[in-house]
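Written out below as structure tokens is the structure these notes cover.
Only one protein chain is missing from this complex, and each of the others stays in its spot.
Up next is chain A:
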Amino acid sequence: MSRPERGAPASRGTKPSASELRGTKPSAPATSLTKQRAVKRWPRLVAVGVRTHVTYMSRSPLEITFAVLVPLVYATLAVYLFRAAGDPDRLLTASVGAGLMGIWSSVLFGSGGAVQNQRWLGTLECLVVAPTRLPLVLLPITLATSVVGTYSMVATVAWGWLLFGVPLHFAHPVLFLLAVPGCVLALGAMGLLLAATFVLMRNANALANALDAPVWLLSGMLVPVTVLPAWTHPLSWALPTTWGARAVHAAASGGPVAAPLGLALGLGALYALLAVAVLGRVEARARAAATLALT
């Protein structure tokens, strides 16, 4: 696969310019034709990247444990709690909620772990100096973690149906099949922002391990956000996970799907743009401080 061209490298013996040192901009202005070609390659780059990373992650027993086995425990816990509450009509909500929790966990640990893994493997520097922009290298990884997270949705819904006899009476079955990929896309974009932060932080898992439960809670994946204190509501509204979860729950149990799904995707796009801006700064800082490869 050919790669987009960059500006000419600095000649031997001359001091590289600041922009060359950062590697964020070509030294010579790229032609509009080159830019157009590069933009046309982005979808293919992302698609190939997602396929590669999904295949890679699907072969990892640890990834599958996080994506399938752990969410099954949460699904079982949720079903027993909902049953104990005398709320058997909402067992599908419990299964779907546990699946959403699994998707978020996969994105959270996958996005943080992906960068850390590249650090441990010694390939992070190669990815950063590659002609392809860093956000486009990281986006397929974060999207792949989200796609792998859908295993948990399939697993928890199937588990509920097979083991607990949860009826699969989706209010909007077709919309459910649209809402889940939409939610996955929004979460993948959110993962990109996490990854941007994790490039700079040496111990990404310190953040990841603490962010699991609060996002489950603030996004209303299993507990409606209305139960939470009023001061947390703005935080919930700012998360793509909240709207993604709302769309998926509405498709499963009834309610408007399009509006929350649109909001989730819109917020996801905003997070992705923010991630691109952050990545530029983070990359420059990590290069200047020589902290990119430090574990």
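Throughout what follows, contacts are C-beta pairs under 8 Å (C-beta built on N, C-alpha and C of every residue); 3 or more make two chains touch, one makes a residue touch a chain; residues count from 1.
Operating definition for what follows: contacts and distances are computed from a predicted model.
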| item | value |
| --- | --- |
| Name per UniProt, for the chain absent here [options: "Penicillin-binding protein 1B", "Threonine/Serine exporter ThrE domain-containing protein", "ABC transporter permease" or "Aspartyl/glutamyl-tRNA(Asn/Gln) amidotransferase subunit C"] | "ABC transporter permease" |
| Candidates A:A85, A:V129, A:L177 or A:A258 - the one touching the absent chain | A:A85 |
| Chain not shown: contacting residue from A:T52, A:T65 or A:T123 | A:T65 |
| Residue touching the undisplayed chain, where the options are A:C126, A:L168 or A:V223 | A:V223 |
| Residues from chain A at the interface with the omitted partner, ascending | 61-62, 65-66, 69-70, 73-74, 76-77, 80-85, 87, 203, 205-207, 209-210, 212-214, 216-217, 222-224, 227-228 |
